[in-house]
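Of the protein chains in this complex, all but one are displayed in their positions.
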Amino acid sequence: MLVVMKHNASEEDISGVVGTIKEMGYDARPIPGGPRTAVGLVGNDGRADAGRLQGLSGVLEVIPVTQAYKQVSREWREEDTLVTLPNGTVIGGRDLVMMAGPCAVEGERQIIEVAHVVREMGATILRGGAFKPRTSPYSFQGLGLDGLRFLARAREESGMVVVTEALDPDGVDLVAEYADIIQIGARNMQNYPLLRRAGRSGKPVLLKRGMAATIEEWLLAAEYLLAEGNHDVILCERGVRSFAKHTRNLLDLAAIPVVRSLSHLPIIVDPSHGTGLRSKVIPMGRAAVAAGADGLMIEVHLDPPHAMSDGAQSLYPEQFGELMDQIRVIAKAIGRDVTAPLEAVSPV
Amino acid sequence: MLVVMKHNASEEDISGVVGTIKEMGYDARPIPGGPRTAVGLVGNDGRADAGRLQGLSGVLEVIPVTQAYKQVSREWREEDTLVTLPNGTVIGGRDLVMMAGPCAVEGERQIIEVAHVVREMGATILRGGAFKPRTSPYSFQGLGLDGLRFLARAREESGMVVVTEALDPDGVDLVAEYADIIQIGARNMQNYPLLRRAGRSGKPVLLKRGMAATIEEWLLAAEYLLAEGNHDVILCERGVRSFAKHTRNLLDLAAIPVVRSLSHLPIIVDPSHGTGLRSKVIPMGRAAVAAGADGLMIEVHLDPPHAMSDGAQSLYPEQFGELMDQIRVIAKAIGRDVTAPLEAVSPV
Amino acid sequence: MLVVMKHNASEEDISGVVGTIKEMGYDARPIPGGPRTAVGLVGNDGRADAGRLQGLSGVLEVIPVTQAYKQVSREWREEDTLVTLPNGTVIGGRDLVMMAGPCAVEGERQIIEVAHVVREMGATILRGGAFKPRTSPYSFQGLGLDGLRFLARAREESGMVVVTEALDPDGVDLVAEYADIIQIGARNMQNYPLLRRAGRSGKPVLLKRGMAATIEEWLLAAEYLLAEGNHDVILCERGVRSFAKHTRNLLDLAAIPVVRSLSHLPIIVDPSHGTGLRSKVIPMGRAAVAAGADGLMIEVHLDPPHAMSDGAQSLYPEQFGELMDQIRVIAKAIGRDVTAPLEAVSPV
Partner (left out) sequence: MLVVMKHNASEEDISGVVGTIKEMGYDARPIPGGPRTAVGLVGNDGRADAGRLQGLSGVLEVIPVTQAYKQVSREWREEDTLVTLPNGTVIGGRDLVMMAGPCAVEGERQIIEVAHVVREMGATILRGGAFKPRTSPYSFQGLGLDGLRFLARAREESGMVVVTEALDPDGVDLVAEYADIIQIGARNMQNYPLLRRAGRSGKPVLLKRGMAATIEEWLLAAEYLLAEGNHDVILCERGVRSFAKHTRNLLDLAAIPVVRSLSHLPIIVDPSHGTGLRSKVIPMGRAAVAAGADGLMIEVHLDPPHAMSDGAQSLYPEQFGELMDQIRVIAKAIGRDVTAPLEAVSPV
C-alpha cells in the first residue's frame, strides 16, 4: 500500500501517516520524491485497511499495491487448476469443454431430448436452470425441485454431467444432491452466505462474473470459495454492464488472458448471456475460444420461439453444430482441442 | 411492446410476428410506416416475453413499452407512501429524516455513545452494521448477533429506531427481531430469496440500489417486496459504477426526481457510500436534499481513523452537526423541514 | 511513478527496471516489501512514460503517482481563479453566476427577447449556439455567422455578456470576435488543435467535460489552454455516459468538490444537458448549487415545443424564475449569494 502525500504535506502529516501505519501493525517507509513524498506500507498481509489512512491530514490518495486475494492467485499456485468431473470431463486442461442446454428446464422430456442432441454434437456438460433468478417477480421462476429431478434423469440417460444454479444457502445443499457443478449466477457473485455454503458443498462451483464486477472483485468472490476449502472453482465471463446497448451485456473477452495471468483457475465464457442475441452467439463463441477460453456455456433449445425464458438468445441445434465445427478448427490454431464427444449411454 | 421490422421484411415475416403475438395471448396491430413497418403488441399485462419475438425472421428490434413493475408505480398508487416508525419518525412526508451512525457496530459502548451524539444533532434513526458484506473474506465481517443486541440496547437508551442489514433469508428473521428497518444492501438488490423473506418480515425495508442497476431493475426489486405484501419500502440511492474513479461510486442524484415521478415510494440518499470520501459527504448530502431526497443516511464515527470499516468515509460528529445546520436551510428552499430532534429518553 | 514487481520477479528483473528508469533520466528507489518489491521512480516531472516500464520482465503494474497536470492544479496556485467579464460579472468568486438562453440561436428577435427575459430574472451571461455539433449530419446545424451577429446584437441590447461554442480552430477566431466566452463542447474536449487555438484567443474559455472523461483528463485538457497562456478557464460539468438511461447523461455532481480540491479553476454545471429532461433541470440545478458549483448554465426557450433543438430540456421562462428563487435560498446555506441582476440597458 502506498500513501501519496499532498505537495504541501507537512513533516507532521508524514509522521502522522507513519504513526498510523505502525499502529496498524505494519512497517512504514517514507519515499521522498521530487514534487511530493509517498509513504510505503510494508508487510501488508492483504488485511491492511486503506480507510484508516485515506482521511488523514496531508494524504492525497492511498494506492493498493498488494492484491487482496491469495489462494486464487498464480503467485499462490503456479500450475493450472484442473477440475475433473464424474463423466471424465476435465475443465482447465488442454481440451476445451462444452456446456450446453436450455436456459430453463421446462419438462422431463424437453431436457432429456436436448441432452441427447447436444451430447451427439460434442457437449459433455448439460446446463439448464431449475431455480431461475428473474428481474420481475411476475416472470417464470423455474420448476424448482422437479427441475432438479429432470436434470438428474437427463444425466442418467445421456452420460453428461449437470450444471445448474443455486439461489440461496439452503438451495446449495439441494442442488448439490442432484447436480455435478453448482452455478453461482451473476446477480449473486457477492452473495457471501451463498458463496460460503457453496464453498462447503463438496461440489465444483461455476462462478459467473457479476454485471459490474472488476476482475479483482471476481477473484475475491472466488477466494470465498477457496477459503472454505473448495478448490474446484470455474470462472465464467458472461458480459458486463456498459453504456452501449447493442448487445444485452458487453462481453469482456480480454478478461480471459487477464485472469489467466493472475489466477490458476479455469475460465469459460457464456456468449448467450454475453450478447443476448442468437445471431451474435456463434461469432462471440468463436472469439472466446480464440482468446483462450477453457470452454463455452451455450444456450440451446429445440424450439427457441417457444422457450419459457431467453428464447431470443438460444441457438437452434444445427447452429450449435456449426459452432462446434468452427471451434474445432480455431482450437488447433492455439494448440488445443475440443473434448471428444461422449459415447451414447447404453440402456440397461 | 413494439416489434420493429426490418426495411426488407416480407409480408410473411409480418404475418409470422402477428401469429406469434396471438399465440402468446395478445392482440397484434401492424403499423405500416414510411421506411418500415412495426407491429404493436396490445394488451400486455407485463408478462409478455420479448424473447419470443426478438429472434423471429424479419424482426429488427423489440421495444418494451409497458413497464414490468406494477404496485410500486405511481400509476398504481398516486399518493406518496409514508412509512411510520415506532418512535414517530415518518419517512416520505414533508419532513426529511436523518439516519446516522457508524458503518459497523464495533462494541456496545461505541454504538450507545454515537447514538446519543447523533440523536442530539437531529438524527432519529440509528444505522450500524452487525452483518457486514465484505469484498474480501479476510476483512472484518461484523459482530453478528452481538451487534444486533448492542443496537437494541442503543435504541432503548436513545429513543432512536434502528436500521441494519440482513444478508440471507434466515438473517432476515433475526434482524427483524432486533431492528425497526431491515436493510437490503446494494450487492443483494437482486437476491430474490432474500427479498421475498424481507417482504414477509412485517418490518419496513430499506432497499439500496445495486451498483449497476437501472431504475427499472431497482423498482422491480422493490416489486418483489410489495408482491409479498410489504408496502413499507424505502429506496436508497448510494451511487453506481462508472468509468470515473475520483469517488468510490458515482452518486446519481437525478434518480431522485426520476423515481419520484415513476413511483410512490420514499427515496433517501447515502452520500457516504456514494462518495467514499469524508470531505465529499457534506456537499453531496446537501445536494441530495436540494434534489428532493426524503432523507439521508450518513456514516458518523466518534473516531474515524480507528473505525473497523469505512473510516475514510465516516464523518466526525461536528461535521455531521454542520451538515444538519446546512440542510435545515436548504430544505426551506423547497418548502420542507428536517424532522424535529427526539427528546432524550429519561432513564427509568 | 511506482513500478510494482511480480511476486516471483528476479533480481535481474529488478535491475532491469532500475536501469530503464535511469536511462529515462530519473532516480530509481527499490522498496522491498513483504510479498513483493516495488521500485519508485523519483523526480518525475510529469513526462515519465509508464509505457516504457509496463512491458518489462517481472513487472506486475505501473502506478502513476505524480499527476500529469501542473498549472491547473491547486498545488501550482493556491487561490481560486476569478474570471472577470466585460459587464462586471465575476466567475469563481463568492457570488454564483447564471448563464441562460436557448440551445441554438434561431433568429435575431428570438435571441434578443429571451435575453431580456432571462436578464430580468437574474442571468448575466447569455448562452446560445451559432455553430451546433449535431450527432446526425441531417439535423439543424446552427445559423453560423448570422447567429454570432444576432448574439452580439442581443448583448448590446441587454447588457449581458455572451458565451457560444466554437467547433474548429478557424471558428475560434470568429467566435472570439463576437463573444465574450468561447465554449468548447463535450465532444471536443480532447480536440487539441481547437484547445490550442482557444488558448491563444485572448478570451475566457468555458471547457465542458467530455462524455467519458475522467477528472484527470478534463484537467489535462484545461492544461492545454493554460499552457498556451490563457488562464481564464471555466470548467463545466454536464454529465457523463453511463449504463443508466433514465436521464440523457449522468450528472456527476461529486465532480464539483473533487475539482475544487484539485484545481483553482471555477466550475459550473449544465443540468440541461446533464439530464436532457425539462422536469429534472430544476432539482438538479438546485443540487448543483448545494454541492458548491460557481454557477449554472441553463437552457431557456420562450416556446420550448417549437425549439429547433433540445426543446425537451429547455425551461419555460417562469420555470427559470422559480429556479432562481430557490437557489437564492440554497446559496445562503453555504455562505454564498447569486450575482445581482444587471440593470436594464438604456436605449441610446
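Quick notes
Every chain is named by a letter (A, B and C) in the order it is written, and numbering of its residues begins at 1.
Keep in mind that, in the parts below, contacts are C-beta pairs under 8 Å (C-beta built on N, C-alpha and C of every residue); 3 or more make two chains touch, one makes a residue touch a chain.
On a predicted model such as this, the values are computed, not experimentally measured, just so you know.
Of C:32, C:88, C:107 or C:193, it is C:193 that touches the chain left out of the display. Within the full complex, the residue among C:12, C:49, C:146 or C:325 touching the omitted chain is C:49.
Residue in contact with the omitted chain (choice from A:82, A:152 or A:287): A:287.
Interface residues of chain C facing the missing partner chain: 20, 46-47, 49-56, 68-70, 133-139, 167-171, 187-188, 190-194, 211-212, 217, 220, 223-224, 227, 240-241, 277-278, 304-314. The omitted chain makes contact with chain B at the following residues, 2, 4, 6-8, 29, 31-36, 38, 40, 42-45, 63, 65-66, 75, 241-243, 245. Taking the whole complex into account, chain A touches the unshown chain at residues 212, 214-215, 240-247, 250-258, 261, 274-275, 279-280, 283-284, 286-292, 326-327, 329-330, 332-334.
Assume only the chains that are shown with their structure count from here on.
The chain with its CA mean position farthest from that of chain B is C.
Computed centre separation for the pair chain A/chain B is 27 angstrom, with centres defined by C-alpha atoms. Centroids of chain A and chain C (each the mean of its C-alpha atoms) stand 40 Å apart.
Contact with two or more other chains is made by residues 241 of chain A.
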